[in-house]
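Worksheet: the structure to be examined is printed underneath.
Note that one protein chain is taken out, while the other chains of the complex remain in position.
And now, chain A:
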């Protein structure tokens, strides 16, 4: 310990002598705390510390989901105690912080390194841009539109593993007979996320855009959308009562161990399968777009850099930003996390068959849909989440009632 300290001191002293610069400790806040996520964030920290110059990654993990972490992050920035860098989902979550001039401008760096030429799809950079300037670094693409199933669970129940949502629903009674939960899920954002997936996968891209982006009254009250809500009602009857308070990785674990047939969850669930040493196609199956409409959401995680007074921190911020989009980091991080890289020009040969399916879908821009975070302000998201929670927990709430109230929320959204 002591030798390390001395070595570090003399190294930083030497460095300071050479360039008259001090190194900065860069505190990075995030909510990557599950097994696969923690492995991924460790890679980022190691890469950053390896860059040299004495800058250090100080890990500021905040437990709980994004819903628990975001208020802490936002109030720290608003309260004048900004961290060096922070995770947020790209989209509208940081909209007002950027408007308020609280974020570091990355435009110069992005132009120098030519980010626009390799980052795809284009919407990733667009959602980081405000009035022509760039304020965040997209780190990965996370797509919600996946279903993860355990083929063994279906074999036990004596049915074929499902290849789409309709088969999944049809097989549910057989699973229940065997005491297997057909659909593993948690509550809160997991239910509202599942609903978005059902909209895009069963209703298709057009309906998804009409409902969430155009907020089209006719589509919101139409029969097509009613089918989607009916599907959520089916999901309601397929979940077990223990879903209350269950975290997403617990639900993934149910699928992994054969206690549940399947789970609708974003591709971060894949990180859990990988961390547990499971093999895609053998131990688990994946159905992008629930096997109906192959779509991927272009949402994901982005790193924002709140403005700091210390110029050394700003330097370290730019260094980290440049590192995050580099080829090496993109490959290592995304393999660990199970997400898709933001650049198309890197070799992902070692990726699992599921991730390769996702990258394949991503190649066709027609398959790419904007994420819920990109389309809805957090306020609307919150109302939708409350409504979904109410519907999912109350079997007496009718599909029509739900459709009417969902339409009201979307029509009054800003």
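What we mean here is this: a contact is a pair of C-beta atoms (placed from the backbone, for glycine too) under 8 Å apart; a residue touches a chain by one contact, two chains touch by 3 or more; residues count from 1.
Everything below uses one rule, namely that contacts and distances are computed from a predicted model.
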item: Chain left out of the displayed complex - its UniProt protein name, from "STAS domain-containing protein", "RNA polymerase subunit sigma", "Cytochrome aa3 subunit 3" or "Sugar ABC transporter permease"; value: "Sugar ABC transporter permease"
item: Contact with the hidden chain (one of A:116, A:170, A:244 or A:279); value: A:244
item: Residue touching the undisplayed chain, where the options are A:345, A:379 or A:411; value: A:379
item: Hidden partner chain, touching residue among A:75, A:217, A:237 or A:328; value: A:75
item: Interface residues of chain A (partner: the chain not displayed); value: 67, 70-71, 74-75, 78, 93, 95-97, 100, 187-188, 241-245, 377-379, 381-383, 386-394, 405, 412
